[in-house]
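Excluded from the complex is one protein chain; the other protein chains are retained at their positions.
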Amino acid sequence: MRTERLMGFSDGVIAIIITIMVLELKVPHGADWEALKNLLPLFLSYVLSFTFIAIYWNNHHHLLHTATRVNGAILWANTHLLFWLSLIPFATAWLGENHVAALPTALYGVALLMPAIAYYVLQTAIVRVNGADSSLAKALGADVKGRISPLLYIIGIALAFVSPWLSIAMYVLVALIWLIPDRRIEKAISER
Amino acid sequence: MRTERLMGFSDGVIAIIITIMVLELKVPHGADWEALKNLLPLFLSYVLSFTFIAIYWNNHHHLLHTATRVNGAILWANTHLLFWLSLIPFATAWLGENHVAALPTALYGVALLMPAIAYYVLQTAIVRVNGADSSLAKALGADVKGRISPLLYIIGIALAFVSPWLSIAMYVLVALIWLIPDRRIEKAISER
Amino acid sequence: MRTERLMGFSDGVIAIIITIMVLELKVPHGADWEALKNLLPLFLSYVLSFTFIAIYWNNHHHLLHTATRVNGAILWANTHLLFWLSLIPFATAWLGENHVAALPTALYGVALLMPAIAYYVLQTAIVRVNGADSSLAKALGADVKGRISPLLYIIGIALAFVSPWLSIAMYVLVALIWLIPDRRIEKAISER
Partner (left out) sequence: MRTERLMGFSDGVIAIIITIMVLELKVPHGADWEALKNLLPLFLSYVLSFTFIAIYWNNHHHLLHTATRVNGAILWANTHLLFWLSLIPFATAWLGENHVAALPTALYGVALLMPAIAYYVLQTAIVRVNGADSSLAKALGADVKGRISPLLYIIGIALAFVSPWLSIAMYVLVALIWLIPDRRIEKAISER
């Protein structure tokens, strides 16, 4: 019961985050191709962020399914994750409006790194409550994607001050890695 | 279970899209009829888009009901549909603020065409998982509305550069075609 | 099942409408009492509209509970109601920013009248599907509140061009009438 309401609330917050982001696509004053062209960087950063939040929603969905028991630690780890996800629209708009300048590109990387860390904390909290022998714990044994992503984000953040487009390439790479649904957790669920 | 959460999340996103669109109806500075009159094109484009999104919600509801099994492909086809739907408020505001100028009218058509294509992809993904013999597959056998809509959108987009009002007429025509609920799928459900 | 999803979607839309309205309370530039005082009319119009939408949510909740069967007519009558409700934030902001000028006060009345009519249409559609003998139909036999409200709104709209504050008094009166939960429908439910 409690898990369900936690899921419902998280779904609501994530649905709002993914949707209000589009409000940053401010309607241009002109009605010509020039006006549209100026929006292109913002549009592309929107596409990338939409993909990231959709990935989080998908993985979060799988993760919470493994949590048969919810305690205060899980609840606050989840709130912590939602907090960082809520900052992605801001970082997206700053990136897009400044046409991939150095600092906004780095900050965008930070805005992706923080939810990744928060997700790891949430995962740990769930494993702690459900036991190290749980199917989730085993499934996470070789969590390659979870371990490599923060590393790639950090490289991306550092690269922003050298070549912002290399950072973007790094972030896109992480998105591609995660677009493949997390079969480990999916397997753990079907085993239960 | 998974289908339900997919529905719930989609409903949330669609509810937000249909509602935040009204935020583009910026409160005018004056308090007279002139101020209201200037908002009329924006209001009318809001009415049209509200109708389209409500149609999508309604059809999406019927469609997902036929999906007894959800896999990664369906999940991402659904996210893809939500992405394109999320751009309708932007296209609506650009159309309304430029009083049906050529390019915004064409872009509005693109903003309607893309979810139509995404919807078709989602339909195909659901049929693939649930088998070509499924009741949905049969119901879609003669999918006249689904095949004629993209065609009408494309005609509308092309017409925008000749006469934007003819485009609008085309878009309104598609809305009218779809306002009739999809009895084919409804029938398929009741047969199950 | 279908009724539940209709309820869920409506709840989502109404929750968003009631909440985004607060975005019209623009943060003032100053940090003194003067800045706050200027916001007072907007704040009061927000209080009134919040109350109206909460009343609609409450009554809508009771009404849909009486609908055991949902068809296309009910679905579109419901969408029609949500459409008019979605315009209340706009009318509220226009009223509040123009400190109860004549035309905005009249338009606010229209923004309240239209959902009242839409609600009546929805009620009728539900009675038609569930039969004139249904408990809802009987409960509505002497629908005094439902009949008097549109009348009071129309008087309020007309009065706006004489004395806007009299209009506001009319609207507040309707809110007070409805704040009492609809015991007729509640009774009809408990009888089932």
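Chains: A, B and C, in written order; residue numbering restarts at 1 for each.
Here is the rule we use: contacts are C-beta pairs under 8 Å (C-beta built on N, C-alpha and C of every residue); 3 or more make two chains touch, one makes a residue touch a chain.
In this text, all values refer to a predicted model and were calculated from it rather than measured experimentally.
Asker: What are the shown chains that the omitted chain is in contact with?
Answerer: A, C
Asker: Kindly note down the residues of subunit C that lie in touch with the hidden chain.
Answerer: Where subunit C meets the chain not shown: residues 7-8, 11-12, 14-16, 18-20, 22-23, 25, 27-28, 31-33, 36, 47, 50, 54, 57-58, 61, 179-181.
Asker: If the missing chain were put back, which residues of subunit A would it touch?
Answerer: For subunit A, the residues touching the absent chain are 2, 5, 8-9, 12-13, 16-17, 20, 23-24, 72, 75-76, 79, 82-83, 86-87, 89-90, 93-94, 97-98, 101-104, 107.
Quick note on the criterion: only the chains that are shown with their structure count from here on.
Asker: Based on mean C-alpha positions, which chain is nearest the centroid of every protein C-alpha shown?
Answerer: If one averages C-alpha positions chain by chain, the most central is B.
Asker: Could you work out how far the Cα centre of subunit A sits from that of subunit C, in whole Å?
Answerer: Between these chains, centre-to-centre, one finds 38 Å.
Asker: Can you compute the centre-to-centre distance for subunit B and subunit C, using the mean CA position of each chain? Integer Å is fine.
Answerer: Once rounded, the distance between the two centres reads 27 Å.
Asker: Residues touching two or more other chains, restricted to subunit B: which are they?
Answerer: Subunit B, residues with two or more chain partners: 8, 12, 16, 20, 23.
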